[in-house]
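Report on one structure; see the data block that follows.
What you see is the complex with one protein chain gone and the rest in place.
Going in written order, the chains are labelled A, B, C, D and E, and every chain counts its residues from 1.
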Amino acid sequence: MSIVKLLQDHELEPEAAAVFADIRAVRKTDFVNNFWRALAHDPALLKRTWESIKQVMAPGTIDPLTKEMIYIAVSAAQSCEYCVRSHTAAARAKGITDQQLMELVSVVGMAAETNRLALALQVPVDEAFK
Amino acid sequence: MSIVKLLQDHELEPEAAAVFADIRAVRKTDFVNNFWRALAHDPALLKRTWESIKQVMAPGTIDPLTKEMIYIAVSAAQSCEYCVRSHTAAARAKGITDQQLMELVSVVGMAAETNRLALALQVPVDEAFK
Amino acid sequence: MSIVKLLQDHELEPEAAAVFADIRAVRKTDFVNNFWRALAHDPALLKRTWESIKQVMAPGTIDPLTKEMIYIAVSAAQSCEYCVRSHTAAARAKGITDQQLMELVSVVGMAAETNRLALALQVPVDEAFK
Amino acid sequence: MSIVKLLQDHELEPEAAAVFADIRAVRKTDFVNNFWRALAHDPALLKRTWESIKQVMAPGTIDPLTKEMIYIAVSAAQSCEYCVRSHTAAARAKGITDQQLMELVSVVGMAAETNRLALALQVPVDEAFK
Amino acid sequence: MSIVKLLQDHELEPEAAAVFADIRAVRKTDFVNNFWRALAHDPALLKRTWESIKQVMAPGTIDPLTKEMIYIAVSAAQSCEYCVRSHTAAARAKGITDQQLMELVSVVGMAAETNRLALALQVPVDEAFK
Partner (left out) sequence: MSIVKLLQDHELEPEAAAVFADIRAVRKTDFVNNFWRALAHDPALLKRTWESIKQVMAPGTIDPLTKEMIYIAVSAAQSCEYCVRSHTAAARAKGITDQQLMELVSVVGMAAETNRLALALQVPVDEAFK
């Protein structure tokens, strides 16, 4: 169980219901996942988070699938199961292959390792990188 | 200063010198950054890390610039200044624009925020994501 | 299952039993949660942790409910489910409302986001903040 | 140096300049710290972040000083020097005393310790906390 | 369920099967744990990770049980349940006692606490430590 009750559609305040409607319209599916049902207790937080996500994840100078890969990388690096799983599902919906997924995972692993090597050894930043 | 002395070229053991030669050949530059000069105290670690990085960051089903973006994302999420700076330099060398960099940063920020929202609220993973 | 057996009351060494008695006296309840039952394998660790918690979480210049909120914030930021859940229960026992809980979560989320933005961009600390 | 140039006032695009004007109006000071000068390269990110911060940190069911304390706690838990320093400055401006600051730090420390104890021992969540 | 199917022995590509054979030979057991069954989707990643682990965890100037303790410490500090559990099992197989395990956990906890105290207070590194 989550910390707060996951709200069902009939329990939403109007401002939250409007956000759910937009989520459904943008994603072209009736399914609204648990994350939004928890945030719905605070319509301002729900609305702000959804508007931000919509804006950030939209196609820009980085394509949407790459953005999902970046999202998964951060989520693994911050130990968030929910976010790893939900954004892997999103990446699959956007066409990521198993091979790309394993390659993404390889990069995340190498970055994690070299991060800790650099920190344990306290390697000073090269002048060339400043 | 780093935890161990940064080794200069003339201080390298032969196995480490061979790795430095390969770094220079692959990267087509004489410059070898501090990270490798710290690892050089342990030629086996140096060699293993370089061989792994070379393999992981090579073009595959994910292109090299996208891989650098994933690397930066993990490094920011794990608070490693050295890695953020060195891989941002690498991404710039591979042609990332300021606009793409800011967009990458935006995705990292949103992921970090929603990670913590999901964790603070302990949102259960939807059946659809399992 | 935890890494070590959760000790039942009749399995405690005398020094651990004394700590359990104090936990019950201070909290005015017979319930002793799993965290302490795992630590009880090492009575010195159990005693030190309980004495520290008791001292740190007592009313001081910061009130006990605010302290629980700080505790939850750290626990979400460090991805500890057990601690998020146990301290949210403690905060509820101290009267936190759903609205305050959502507001706490909003601050945690924003802090997490701006942390990663500052780290990804390597923003230098302003002179005014030093 | 940060990853991107810190923009001076005369280098801002109009949308960014408008955000800076609002920051100055809300905070009643001419000083705009480096964080915003880095974000200013992406006016949409700048605007979204500022609007969110303004909304989240405003007085609500949790008072502004408590919110700053939560912010500092997350920033220390996520190893962000910039954020620890800037929000400690903000907390001081809102009247935090040295004694409160040390008490905040004590809670952060205890939470960090018990987080890792619970994770290392893999303590299962009590039924009572679910 | 994991993000990718856990591969059974008969589903392995030849390069992955060879790694599994080596894991069984080195560990003197038929059991191959889930971690390797997930990595097996990418034989290059599987092989590289196994070869690295084998090299790093072998007896050297640090004994194998101490290495397992270091592994557990990092895994608790990075909130990885899988790794805490699998390396605690490995440490038990190498003879760690309950008392040593609790002592390890105590050190991890203290380090976590003082890490956050130092970060929250932004303690400058002493000249003597540079």
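The definition used in the following text is that contacts are C-beta pairs under 8 Å (C-beta built on N, C-alpha and C of every residue); 3 or more make two chains touch, one makes a residue touch a chain.
Every value quoted in this text rests on a predicted model; they were computed, and no experiment measured them.
Only one residue from C:A21, C:A44 or C:A128 touches the chain missing from this view: C:A44. Residue positions on chain C in contact with the hidden chain: 1, 44, 48, 52, 55, 130, in rising order. Residues of chain E in contact with the chain left out of this view: 1-4, 6, 31, 33-35, 38-39, 49, 52-53, 56-57, 60-62, 66-67, 69-71, 73-78, 80-83, 85-89, 97, 99-100, 103-104, 106-126, 128-130. The omitted chain makes contact with chain B at the following residues, 3-4, 41-42, 45, 49, 74, 78-80.
Just so we're on the same page, only the chains that are shown with their structure count from here on.
Comparing C-D with the candidates A-D, A-B or A-C, the pair whose contacts agree for more than half of the residue-numbered pairs is A-B. Annotation: 34 Å between the Cα-based centres of chain D and chain E. Taking each chain's centre as the mean of its C-alpha atoms, chain A lies 21 Å from chain B. Centroids built from CA atoms put chain E at 27 Å from chain A.
Residue positions 3-4, 49, 73-74, 76-81, 84-85, 88, 99, 103-106, 108-117, 119-122 of chain C each touch two or more of the other chains.
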